[in-house]
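Removed from the display is one protein chain of the complex; every other protein chain stays in position.
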Amino acid sequence: MVKITRRHVMALGAGVLAAPLISRSALAQEARIGFLSSQKAGAFDAVIAAFEKANPGIKVQAQNVPFDQLNAQIQARLGAGDTSVDVYTVDEPRVPAYANKGFLADLTPMRAEIEAAAAPAAIAGTSFRDKLWSFPFWTTSQFLFYNNDLLKKAGLAAPDADPAKRLTWEDLQTNARAAQKAGAKWGFAFDQNDRYYELQPLYESRGFGPGLSGDGLLTPALTTEGWIKTTAWYRDLYASGLAPRGVAYEQMPALFSSGQVAYMVAGVWHARVFRLANELNFGIAPMPYFAGGKPVTPTGSWTIGVNPKSAQKDAAVKFARFLTLDSEGSLLASTIAPQPPANKAAFAAYLRRESEAGGENTAPFAKIISYELANTAVSRPRTTGYVVFEEIMNRMYSDIRNGAEAKPSLERTEAALKAAFSRLE
Amino acid sequence: MNRKQTVPLLVIAIGAAAAAMLPLIWAGISALRPSAEIFRYLSPLSIHTFVPTQVTFENVIALWNGPFARAMLNSAVVTAITVLLGLVICSMAAFALAALNYRGRGVVFAAMIVSFLIPFDSIAVPLAQVFRDLNLQNSYAGLILPGIGNGLAVFLLRQFFLGIPRELAEAAMVDGLGWFGIFTRIYLPLSKPALIGAGLILFVFQWQAYLWPLLIAPDPDYHVASVAIASFAGQYDVDYGQMFGGAVFTALLPMAVLLVFQRYFIASFATTGSKD
Partner (left out) sequence: MMTALSTTRTTEAASKAVPAPTPRRTLSEGMVAAIFLAPAVIAVLVLRIWPTGLALWQSIHVGSAGTFGLANYTFLFSDPSFHDALSATLLFALIVNPFQIACALGLALVLHRALPAGALWRTLILLPVAVPQSVSAIIMGVVFRPDGPANALLATIGLPAQGFLTTPDQALYTIILIVSWIGVGYWMTFLLAGLKEIPFALYEAAVIDGATAWQQFRYITLPQLRRPLTFVLVADTVANFLVFAPVQILTKGGPQGSTNLIMNDIYTRGFLSGDVRGAAAETGILVGIVVIVVAIQFRMMTGGKSE
């Protein structure tokens, strides 16, 4: 064995020297910046083209990964000091965790400029420990989408578009059952069927809290009576066959646009996809609330973070600024992925554009979004534990949707959260 | 074999081929549907589950006009180089592990085995860091290198080489052949099926690679097919038509290559003689 080792070591050296080292390094005169997001390829082509035209000498490379892999990509690449990501989209409640890990450049010196351009609620979402960590990019809200044809078949009136006269969950459930009896394959569905983001308002509507409490929101509070009751209600939607099991989130919109769902709570961005689907006669109304509770809607969307280790930091900041603080850039960035911009000027233009494009089906678009953002929107908990909290909660909802009992699942999840929080550094 | 046996066996073969192909055929047909229709006729089974109500080539045209074309080319180049280089490197190692006698052979073989027990995705992050330091990010070399030293391919070839009697090598030496000649003129020509098998292992590793190319080649110029296909999935809107179309094309290219190589499997090597 000794003999072999010595000979092999010599051969090893020779082999390493022979290894090819072909790599294209960035051209010196041209700044190339990488922009990582979870939108589909091409979603930001328009805004990138406008930016490159205004800033000759900077090239932006869009890097697109599926939503489920974005967090993994960020942890794997920024965590290992990869500088090929200069600018990336950060989901608002992940800001504290990423800031804590050193994945985000401190933007506090630009506070005045950011405050002038963006809505105050969005700025709160990008702050952590009195510092600003990312540019407010998008905000968001939910609608209750409904299929007019299926409702008509069941003799149901279209839900009122007036936020003051929104449906209660109790009434919605009754109507959805009637629609299902009259021929709808599914009476009701959440599009993000197992995501905390869309389900948090169920608890907040009745005042049961976000499921986290204590200092730094790092103590799970899932086994309260209110949480158990509400989770059981959610479970029943699926157990009773009102809502579909086993359909991936990405395939939910297709279920609605092919006329199989009577009512669906879904993100405002779906309005674009649905109006592009031929023969779909649909409408929008505000998200329901529980009788006796208060109306609550989810909010909080993507923000734009800058890699603190970026080798092209000036160019990166320039591009991030263009996406968010520049009203033209901000509006262009929301065409294919049509989320409401956090930029105040672009937001107004966005509402005009989307309302005009939507026609009859989405007539109350601007009215509902403006009302919800001003009155009912509740952010997700801002804590360094949010990233892992969300991963674990989503898995729990998936279990419950598939029939697991509410109480034992909540207990299991609480234990899992405690274990995971103990690993935070 | 008589005809009585052929029919049931043929039924089994066709049944298995159909089971393998049906999901892909469905995906291929879906790529020819308008997007709103892809998930419409899943259930109950009807003629429209497999026949579109209207055929559109929009998805296929958009697919080949987009970044997928470049990515497909990258995949083909990267995979072809990986298979060729990998075959050279792995067959040489397998030869040394099967035909030559020296102390420590067992240790080297054990190291080869252990190397393919290691989940590559678990070590991709630290390895990518090293590759970045070596300036291999966004390069073909960065994509190819992890695929060439494949312990599994070495293992397969060694298993095969062990079946070639050592007397053949010794006889060739009498004829004045060196070890290199024995390797290239006796072992390699006798081992075509095993080389194709090893090529298949090297091919699948590289063709299926996803996490590694994403880490090491974020530049769209170096995207491979699997990465380009995944980027059809946006958070708010997934382009299933293009995604399924892309998946079918990534399968068609290797199918063409495989059909060519299949004839070597048909050839019988049964007469090579004294296997133990």
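Side notes on the structure shown:
The first chain written gets the first letter, and so on, giving A and B; residue counts start at 1 in each chain.
The rule is short, and it goes like this: a contact is a pair of C-beta atoms (placed from the backbone, for glycine too) under 8 Å apart; a residue touches a chain by one contact, two chains touch by 3 or more.
All figures in this text were calculated on a predicted structure; none of them were measured in a lab.
Touched by the hidden chain within the whole complex are the displayed chains A, B. Summary of contacts with the chain left out: across A:363, A:378 or A:420, the touching residue is A:420.
Contact between chain A and the unshown chain involves residues 3-4, 7-8, 10-12, 14-16, 68, 71-72, 75-76, 79, 97, 101, 185, 244-248, 251, 387-388, 391, 394-395, 398-399, 401-404, 409, 412, 415-416, 419-420, 422-423, 425. Looking at chain B, the residues touching the absent chain are 1, 5-6, 9-10, 12-14, 16-17, 19-21, 23-24, 26-27, 39, 42-45, 49, 88-90, 92-93, 95-97, 100-103, 105-106, 108, 111-123, 125-127, 130, 145-146, 148-149, 151-152, 154-156, 159-160, 162-163, 167-168, 170-176, 178-179, 183, 186, 189-190, 192-194, 196-197, 200, 204, 207-208, 210, 225-226, 229-230, 243-244, 246-248, 250-251, 253-255, 258-259, 262-273, 275.
Just so it is clear, only the chains that are shown with their structure count from here on.
By the touch criterion stated above, chain B contacts chain A in their complex at residues 36-40, 66-67, 102-104, 107-108, 124-126, 128-129, 132, 134-142, 145, 214-215, 218-220, 228, 230-240. Residue ranges on chain A touching chain B, taken from their complex, read 1, 3-5, 19-25, 34, 36, 38-43, 61-67, 69, 73, 76-77, 79-82, 84-85, 250-251, 253-255, 257-258, 267, 269-270, 273, 277-278, 280, 336-339.
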